[in-house]
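Missing here: one protein chain of the complex. Every other protein chain is in place.
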Amino acid sequence: MDIRIFLLGDLGARFGREHRLEFSEGLTAGEVRHRLIERIEGSAAALSASGVRIAVDQTVVPDTTCLAPGQEVALLPVFSGG
Amino acid sequence: MDIRIFLLGDLGARFGREHRLEFSEGLTAGEVRHRLIERIEGSAAALSASGVRIAVDQTVVPDTTCLAPGQEVALLPVFSGG
Amino acid sequence: MSVSAILRSGPFRADAELGLFLGGRQGDGAVVTFVGLARDSAVDGPVSGLYLDHYPGFTERSLETIAADAARRFAISDIHVVHRCGGVRPGEAIVFVAVAAPHRRAAFEAADYLMDRLKTEAAFWKREDGPDGSRWIEPTDNDRADRARWSD
Partner (left out) sequence: MSVSAILRSGPFRADAELGLFLGGRQGDGAVVTFVGLARDSAVDGPVSGLYLDHYPGFTERSLETIAADAARRFAISDIHVVHRCGGVRPGEAIVFVAVAAPHRRAAFEAADYLMDRLKTEAAFWKREDGPDGSRWIEPTDNDRADRARWSD
């Protein structure tokens, strides 16, 4: 099963809100970030910015977190607040 | 012209809300207070309490203020606030 | 700037006051309101009602003075105060305060200040009625301490 990826806020507006990656053994949250950067030209600075956190199944996790097939990943820029 | 006197709050409830005194030359706000005390049995402690201020024509004044005929006097207990 | 302070002798709807205060507002980001409700109990037991005695004219001016002081003191746009007098039943609004401002800190501070002043310096004499009779009340020590937070 693929990994679904959501880009929120300006990341979604610039690079597309929804993406999919093929799951592979040993895939980490950080690796998802890198594969997106490879796939989307000009996204490196924005996606690797220190303020951009990663959520897996709606929980913020460190980049080292291992993924399982079918999980949902989201790249969260700094919240603007309400 | 008489001086009209209003007693507010618990003073009005205990001793009557509205009173009249005949004006006389040299009448002061403090003298109004004393004449009321003479007239109303048992009112001395309540009307002379330090928290009870006197207003003349709706402005708080010291007891030494001289009155003019037709003015309105009010005895104001400590405000409860809203 | 619009500053209003109104005395009402009967019940009023706080939600309707808020609706009017918000209507058409586009330049202000923040509106803080306070609604003071008559409680059905006090330290001494159940309360069946309040009576707020007032001195016509004098009491209105005390409300207006407090609202004007708040308007001068904080970076706010508008203030609207509605205060009951006469009999008030539990659950009814005694006081409604609304403050609009470009930014929220000033709105919060002005509403807080207004209430601290109103609870100690509004010219009312309040009687609590309960099953054991009535008593005239004064501001609490808390009210006086809250008021003292603001230097004049």
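We just call them A, B and C in the order they show up, numbering each chain from 1.
Keep this in mind: a residue touches a chain if its C-beta (ideal position, glycine included) is under 8 Å from a C-beta of that chain, and two chains touch if they have at least 3 such contacts.
Note that this is a predicted model, so its numbers are computed, not measured.
Touched by the hidden chain within the whole complex are the displayed chains A, C. From the options C:D53, C:E128 or C:D146, the residue with contact to the chain not on display is C:D146.
By the touch criterion stated above, the residues of chain A touching the omitted chain are 6, 8-10, 12-13, 55, 58, 74, 76-82.
Contacts to the hidden chain, counted on chain C, fall at residues 13-16, 18-19, 22, 24-41, 90-91, 93, 102-105, 107-108, 111-112, 115, 119, 142, 146.
Basically, only the chains that are shown with their structure count from here on.
Distance between chain centres (mean CA atoms), chain B to chain C: 28 Å. For the pair chain A and chain B, the distance between mean C-alpha positions equals 77 Å.
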